[in-house]
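Here the complex is missing one protein chain, while the rest keep their positions.
Chain naming follows the written order as A, B and C, and within any one chain the residues start at number 1.
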Amino acid sequence: MTITVKFFSLIREALETEQLTLELTDSLRTVEALKNELGLRGKAWSETLSHPNLIQAVNQRVVFPEEGIEDGDEVAFFPPMTGG
Amino acid sequence: MTITVKFFSLIREALETEQLTLELTDSLRTVEALKNELGLRGKAWSETLSHPNLIQAVNQRVVFPEEGIEDGDEVAFFPPMTGG
Amino acid sequence: MLVHVTDETIDPGDLATRFYSRHPDAAVATFAGFVRDFNDYGRVDSLFLECYVEMATRVLNDLGNKAKQRFGLRAWQIVHRYGEMETADPIVFVATSADHRVEAFAACEFVMDTLKTDAPFWKREHSGGAGHWVTVKGVDTDRRERWSTEDLDQ
Partner (left out) sequence: MLVHVTDETIDPGDLATRFYSRHPDAAVATFAGFVRDFNDYGRVDSLFLECYVEMATRVLNDLGNKAKQRFGLRAWQIVHRYGEMETADPIVFVATSADHRVEAFAACEFVMDTLKTDAPFWKREHSGGAGHWVTVKGVDTDRRERWSTEDLDQ
(Lines give C-alpha, C1' and ligand atoms only; values in the text may rest on other atoms or scores of the structure.)
Protein backbone atom coordinates (compact mmCIF):
# COMPACT_ATOMS: atom_id res chain seq x y z
CA MET A 1 0.00 0.00 0.00
CA THR A 2 1.02 3.63 -0.56
CA ILE A 3 0.84 6.41 2.04
CA THR A 4 1.95 10.02 2.32
CA VAL A 5 3.88 11.16 5.41
CA LYS A 6 4.24 14.84 6.34
CA PHE A 7 6.48 16.52 8.91
CA PHE A 8 6.08 20.00 10.38
CA SER A 9 8.00 22.59 12.41
CA LEU A 10 10.74 21.20 14.68
CA ILE A 11 10.13 17.67 13.42
CA ARG A 12 10.50 18.75 9.79
CA GLU A 13 13.75 20.54 10.68
CA ALA A 14 15.19 17.66 12.72
CA LEU A 15 14.48 15.18 9.91
CA GLU A 16 15.30 17.64 7.10
CA THR A 17 12.21 16.24 5.40
CA GLU A 18 8.88 17.82 4.53
CA GLN A 19 7.09 14.93 2.95
CA LEU A 20 7.57 11.30 1.95
CA THR A 21 5.59 8.95 -0.23
CA LEU A 22 6.04 5.42 1.07
CA GLU A 23 5.30 1.97 -0.30
CA LEU A 24 4.54 -0.17 2.73
CA THR A 25 4.08 -3.88 3.17
CA ASP A 26 0.51 -4.70 4.11
CA SER A 27 1.73 -6.05 7.45
CA LEU A 28 2.66 -2.52 8.57
CA ARG A 29 -0.72 -1.56 9.94
CA THR A 30 -0.35 1.12 12.69
CA VAL A 31 1.23 4.54 13.22
CA GLU A 32 3.44 2.98 15.90
CA ALA A 33 4.77 0.43 13.41
CA LEU A 34 5.37 3.23 10.89
CA LYS A 35 7.37 5.18 13.48
CA ASN A 36 9.52 2.13 14.21
CA GLU A 37 10.07 1.57 10.51
CA LEU A 38 11.09 5.22 9.94
CA GLY A 39 13.33 5.04 13.04
CA LEU A 40 15.56 2.61 11.15
CA ARG A 41 16.67 5.54 8.94
CA GLY A 42 19.10 6.74 11.63
CA LYS A 43 19.53 8.33 15.04
CA ALA A 44 17.82 11.65 14.14
CA TRP A 45 14.76 9.69 13.01
CA SER A 46 14.57 7.29 15.94
CA GLU A 47 15.10 10.04 18.52
CA THR A 48 12.73 12.56 16.93
CA LEU A 49 9.91 10.11 16.39
CA SER A 50 10.13 8.74 19.94
CA HIS A 51 9.89 12.18 21.59
CA PRO A 52 7.11 12.10 24.24
CA ASN A 53 5.55 15.37 22.95
CA LEU A 54 5.25 14.13 19.36
CA ILE A 55 1.75 14.39 17.93
CA GLN A 56 0.57 12.17 15.08
CA ALA A 57 -2.37 12.64 12.74
CA VAL A 58 -3.97 10.31 10.21
CA ASN A 59 -6.01 11.97 7.47
CA GLN A 60 -5.86 15.30 9.33
CA ARG A 61 -7.13 13.98 12.65
CA VAL A 62 -4.95 13.62 15.76
CA VAL A 63 -4.69 9.94 16.74
CA PHE A 64 -3.01 7.64 19.25
CA PRO A 65 0.01 5.61 18.01
CA GLU A 66 -2.20 2.50 17.95
CA GLU A 67 -4.28 4.01 15.13
CA GLY A 68 -4.50 1.88 12.00
CA ILE A 69 -3.13 2.94 8.60
CA GLU A 70 -4.72 2.08 5.27
CA ASP A 71 -3.79 2.46 1.63
CA GLY A 72 -3.94 6.11 0.53
CA ASP A 73 -3.77 7.55 4.05
CA GLU A 74 -1.99 10.79 4.89
CA VAL A 75 0.04 10.53 8.09
CA ALA A 76 1.61 13.58 9.78
CA PHE A 77 4.05 14.14 12.65
CA PHE A 78 4.45 17.45 14.46
CA PRO A 79 5.14 19.09 17.86
CA PRO A 80 2.43 20.69 20.09
CA MET A 81 0.59 23.46 18.23
CA THR A 82 1.08 27.17 18.90
CA GLY A 83 -1.36 29.07 16.67
CA GLY A 84 -3.75 31.91 17.33
CA MET B 1 -30.65 77.78 46.07
CA THR B 2 -31.46 76.69 42.51
CA ILE B 3 -31.34 73.11 41.24
CA THR B 4 -32.31 71.25 38.08
CA VAL B 5 -34.38 68.07 38.32
CA LYS B 6 -34.63 65.59 35.43
CA PHE B 7 -36.97 62.62 34.93
CA PHE B 8 -36.50 59.71 32.53
CA SER B 9 -38.41 56.81 31.01
CA LEU B 10 -41.36 55.52 33.06
CA ILE B 11 -40.83 58.23 35.67
CA ARG B 12 -40.91 60.97 33.05
CA GLU B 13 -44.12 59.50 31.62
CA ALA B 14 -45.83 59.05 34.99
CA LEU B 15 -45.06 62.66 35.98
CA GLU B 16 -45.56 64.07 32.47
CA THR B 17 -42.45 66.09 33.17
CA GLU B 18 -38.98 66.03 31.61
CA GLN B 19 -37.24 68.68 33.60
CA LEU B 20 -37.82 71.25 36.36
CA THR B 21 -35.81 74.17 37.61
CA LEU B 22 -36.53 74.65 41.30
CA GLU B 23 -35.84 77.40 43.81
CA LEU B 24 -35.42 75.64 47.14
CA THR B 25 -35.16 76.93 50.67
CA ASP B 26 -31.70 76.31 52.09
CA SER B 27 -33.21 73.99 54.69
CA LEU B 28 -34.05 71.41 52.00
CA ARG B 29 -30.72 69.63 52.00
CA THR B 30 -31.14 66.00 50.84
CA VAL B 31 -32.58 64.02 47.91
CA GLU B 32 -35.04 62.43 50.33
CA ALA B 33 -36.31 65.85 51.40
CA LEU B 34 -36.62 66.86 47.73
CA LYS B 35 -38.69 63.75 47.01
CA ASN B 36 -41.02 64.56 49.89
CA GLU B 37 -41.35 68.15 48.68
CA LEU B 38 -42.15 67.02 45.10
CA GLY B 39 -44.60 64.43 46.47
CA LEU B 40 -46.80 67.31 47.64
CA ARG B 41 -47.62 67.99 43.97
CA GLY B 42 -50.17 65.16 43.90
CA LYS B 43 -50.76 61.43 43.97
CA ALA B 44 -48.81 60.63 40.77
CA TRP B 45 -45.79 62.39 42.23
CA SER B 46 -45.94 60.89 45.70
CA GLU B 47 -46.49 57.38 44.39
CA THR B 48 -43.91 57.52 41.59
CA LEU B 49 -41.18 59.02 43.74
CA SER B 50 -41.72 56.48 46.54
CA HIS B 51 -41.42 53.44 44.25
CA PRO B 52 -38.87 51.00 45.73
CA ASN B 53 -37.06 50.63 42.37
CA LEU B 54 -36.58 54.37 41.86
CA ILE B 55 -32.97 55.38 41.25
CA GLN B 56 -31.71 58.88 42.01
CA ALA B 57 -28.59 60.63 40.77
CA VAL B 58 -26.93 63.87 41.81
CA ASN B 59 -24.64 65.48 39.26
CA GLN B 60 -24.75 62.30 37.13
CA ARG B 61 -23.79 59.90 39.88
CA VAL B 62 -26.18 57.38 41.45
CA VAL B 63 -26.68 58.19 45.13
CA PHE B 64 -28.64 57.08 48.19
CA PRO B 65 -31.65 59.22 49.22
CA GLU B 66 -29.59 60.60 52.12
CA GLU B 67 -27.25 62.35 49.66
CA GLY B 68 -26.94 66.10 50.17
CA ILE B 69 -28.01 68.69 47.59
CA GLU B 70 -26.23 71.98 46.96
CA ASP B 71 -26.89 75.07 44.90
CA GLY B 72 -26.49 74.40 41.17
CA ASP B 73 -26.84 70.62 41.46
CA GLU B 74 -28.52 68.47 38.83
CA VAL B 75 -30.76 65.81 40.36
CA ALA B 76 -32.31 62.99 38.29
CA PHE B 77 -34.91 60.29 38.92
CA PHE B 78 -35.28 57.19 36.77
CA PRO B 79 -36.11 53.45 36.81
CA PRO B 80 -33.48 50.66 36.59
CA MET B 81 -31.37 50.96 33.43
CA THR B 82 -31.74 48.71 30.38
CA GLY B 83 -29.06 49.73 27.89
CA GLY B 84 -26.61 47.71 25.85
CA MET C 1 -12.88 59.64 21.10
CA LEU C 2 -12.94 56.91 23.72
CA VAL C 3 -16.63 57.35 24.52
CA HIS C 4 -19.27 58.45 22.06
CA VAL C 5 -22.96 58.66 22.95
CA THR C 6 -24.98 59.69 19.92
CA ASP C 7 -28.47 59.72 18.42
CA GLU C 8 -27.02 59.31 14.93
CA THR C 9 -26.40 56.02 13.15
CA ILE C 10 -23.23 54.22 14.28
CA ASP C 11 -21.11 52.00 12.02
CA PRO C 12 -19.48 49.12 13.96
CA GLY C 13 -17.51 47.96 10.90
CA ASP C 14 -15.94 51.37 10.48
CA LEU C 15 -15.34 51.64 14.23
CA ALA C 16 -13.64 48.21 14.31
CA THR C 17 -11.54 49.09 11.26
CA ARG C 18 -10.32 52.31 12.85
CA PHE C 19 -9.67 50.65 16.21
CA TYR C 20 -7.58 47.88 14.59
CA SER C 21 -5.65 50.43 12.59
CA ARG C 22 -4.81 52.56 15.64
CA HIS C 23 -4.28 49.64 18.04
CA PRO C 24 -2.92 46.52 16.29
CA ASP C 25 -2.24 45.02 19.71
CA ALA C 26 -1.70 41.31 20.29
CA ALA C 27 -5.31 40.77 21.39
CA VAL C 28 -8.32 42.87 20.38
CA ALA C 29 -11.85 41.90 21.46
CA THR C 30 -14.97 43.69 20.25
CA PHE C 31 -18.68 43.48 20.90
CA ALA C 32 -21.42 44.88 18.68
CA GLY C 33 -25.10 44.81 19.59
CA PHE C 34 -27.92 45.21 17.07
CA VAL C 35 -31.65 45.81 17.59
CA ARG C 36 -33.27 42.41 17.89
CA ASP C 37 -36.48 41.62 16.02
CA PHE C 38 -37.93 39.55 18.87
CA ASN C 39 -38.34 39.62 22.63
CA ASP C 40 -39.81 37.25 25.22
CA TYR C 41 -43.33 38.00 23.93
CA GLY C 42 -42.91 38.02 20.15
CA ARG C 43 -41.95 40.23 17.27
CA VAL C 44 -40.39 43.68 17.74
CA ASP C 45 -40.67 46.31 14.97
CA SER C 46 -38.61 49.16 16.37
CA LEU C 47 -36.88 50.41 19.47
CA PHE C 48 -36.75 53.75 21.25
CA LEU C 49 -33.73 54.04 23.50
CA GLU C 50 -33.99 56.93 25.93
CA CYS C 51 -30.73 58.31 27.31
CA TYR C 52 -29.53 60.68 30.01
CA VAL C 53 -26.69 61.79 27.77
CA GLU C 54 -24.42 63.70 30.16
CA MET C 55 -24.59 60.94 32.74
CA ALA C 56 -24.14 58.14 30.17
CA THR C 57 -21.00 59.81 28.87
CA ARG C 58 -19.60 60.11 32.37
CA VAL C 59 -20.55 56.54 33.40
CA LEU C 60 -19.04 55.03 30.24
CA ASN C 61 -15.83 57.03 30.66
CA ASP C 62 -15.50 55.84 34.25
CA LEU C 63 -16.26 52.28 33.14
CA GLY C 64 -13.64 52.30 30.37
CA ASN C 65 -11.00 53.69 32.71
CA LYS C 66 -11.86 51.13 35.35
CA ALA C 67 -11.63 48.31 32.79
CA LYS C 68 -8.29 49.64 31.59
CA GLN C 69 -6.85 49.64 35.09
CA ARG C 70 -8.39 46.36 36.18
CA PHE C 71 -7.41 44.31 33.10
CA GLY C 72 -4.27 46.19 32.05
CA LEU C 73 -5.75 47.26 28.73
CA ARG C 74 -3.68 49.02 26.10
CA ALA C 75 -6.72 50.70 24.58
CA TRP C 76 -10.53 50.75 24.71
CA GLN C 77 -13.54 52.37 23.12
CA ILE C 78 -17.26 52.49 23.90
CA VAL C 79 -19.85 53.85 21.45
CA HIS C 80 -23.57 53.83 22.31
CA ARG C 81 -26.52 54.90 20.20
CA TYR C 82 -29.79 56.28 21.54
CA GLY C 83 -33.10 57.49 20.09
CA GLU C 84 -35.38 55.83 17.54
CA MET C 85 -33.99 52.68 15.88
CA GLU C 86 -35.16 49.99 13.50
CA THR C 87 -34.60 46.24 13.68
CA ALA C 88 -30.96 45.30 12.91
CA ASP C 89 -29.69 48.84 13.58
CA PRO C 90 -26.46 48.84 15.62
CA ILE C 91 -26.92 49.99 19.24
CA VAL C 92 -23.56 49.54 20.92
CA PHE C 93 -19.92 48.92 20.04
CA VAL C 94 -17.17 48.09 22.54
CA ALA C 95 -13.51 47.37 21.75
CA THR C 96 -10.71 46.41 24.14
CA SER C 97 -7.08 45.62 23.39
CA ALA C 98 -4.45 43.99 25.57
CA ASP C 99 -1.23 41.98 25.42
CA HIS C 100 -3.14 38.74 25.97
CA ARG C 101 -6.55 37.54 24.87
CA VAL C 102 -7.80 36.58 28.34
CA GLU C 103 -7.63 40.21 29.49
CA ALA C 104 -9.09 41.60 26.25
CA PHE C 105 -12.09 39.24 26.43
CA ALA C 106 -12.66 39.74 30.17
CA ALA C 107 -12.53 43.53 29.85
CA CYS C 108 -14.95 43.58 26.91
CA GLU C 109 -17.40 41.37 28.77
CA PHE C 110 -16.98 43.39 31.98
CA VAL C 111 -17.79 46.60 30.10
CA MET C 112 -20.91 45.10 28.48
CA ASP C 113 -22.17 43.49 31.70
CA THR C 114 -21.67 46.68 33.70
CA LEU C 115 -23.01 49.00 31.01
CA LYS C 116 -26.27 47.05 30.89
CA THR C 117 -27.14 47.88 34.48
CA ASP C 118 -25.13 51.04 35.23
CA ALA C 119 -25.40 53.28 32.15
CA PRO C 120 -28.57 55.43 31.99
CA PHE C 121 -30.35 54.04 28.94
CA TRP C 122 -33.92 52.79 28.84
CA LYS C 123 -35.34 50.60 26.08
CA ARG C 124 -38.90 50.95 24.83
CA GLU C 125 -39.89 48.28 22.33
CA HIS C 126 -42.64 48.76 19.74
CA SER C 127 -44.54 45.98 18.04
CA GLY C 128 -47.69 46.40 16.01
CA GLY C 129 -48.47 49.89 17.31
CA ALA C 130 -48.06 48.95 20.97
CA GLY C 131 -45.01 49.89 22.99
CA HIS C 132 -43.65 48.90 26.37
CA TRP C 133 -40.63 49.70 28.49
CA VAL C 134 -38.19 46.81 28.82
CA THR C 135 -37.69 45.69 32.39
CA VAL C 136 -34.41 44.63 33.95
CA LYS C 137 -33.53 40.98 33.51
CA GLY C 138 -32.38 38.91 36.44
CA VAL C 139 -29.59 37.54 34.27
CA ASP C 140 -28.21 41.03 33.71
CA THR C 141 -28.20 41.83 37.41
CA ASP C 142 -26.52 38.49 38.09
CA ARG C 143 -23.89 39.09 35.40
CA ARG C 144 -23.15 42.53 36.86
CA GLU C 145 -22.88 40.98 40.31
CA ARG C 146 -20.21 38.50 39.17
CA TRP C 147 -17.73 41.34 38.75
CA SER C 148 -18.60 43.04 42.04
CA THR C 149 -17.06 40.42 44.31
CA GLU C 150 -13.73 41.45 42.83
CA ASP C 151 -14.55 45.17 42.72
CA LEU C 152 -11.88 46.07 45.24
CA ASP C 153 -11.61 49.55 43.81
CA GLN C 154 -15.24 50.45 44.38
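Quick note on the criterion: contacts are C-beta pairs under 8 Å (C-beta built on N, C-alpha and C of every residue); 3 or more make two chains touch, one makes a residue touch a chain.
From a predicted model like this one, the values you see are computed outputs, not experimental measurements.
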Going by the touch rule at the top, give the shown chains the omitted chain contacts. A, C
For a quick check of understanding: of C:14, C:84 or C:145, which residue touches the chain that isn't displayed? C:14
Considering the whole complex rather than only what is displayed, give the residues of chain A touching the chain that is not shown. 6, 8-10, 12, 57, 60-62, 74, 76, 78-84
Absent chain, residues of chain C that touch it: 12-14, 16-18, 20-21, 24-36, 88-90, 99, 101-102, 104-105, 108-109, 112, 139, 143
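Going forward, only the chains that are shown with their structure count from here on.
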For chain A paired with chain B, centre-to-centre distance based on mean C-alpha positions, whole Å: 74
How many Å are there between the centre of chain A and the centre of chain C, using C-alpha atoms for each centre? 49
Per-residue multi-chain contacts in chain B, two or more chains: none
Any chance you could list the residues of chain C touching two or more other chains? none
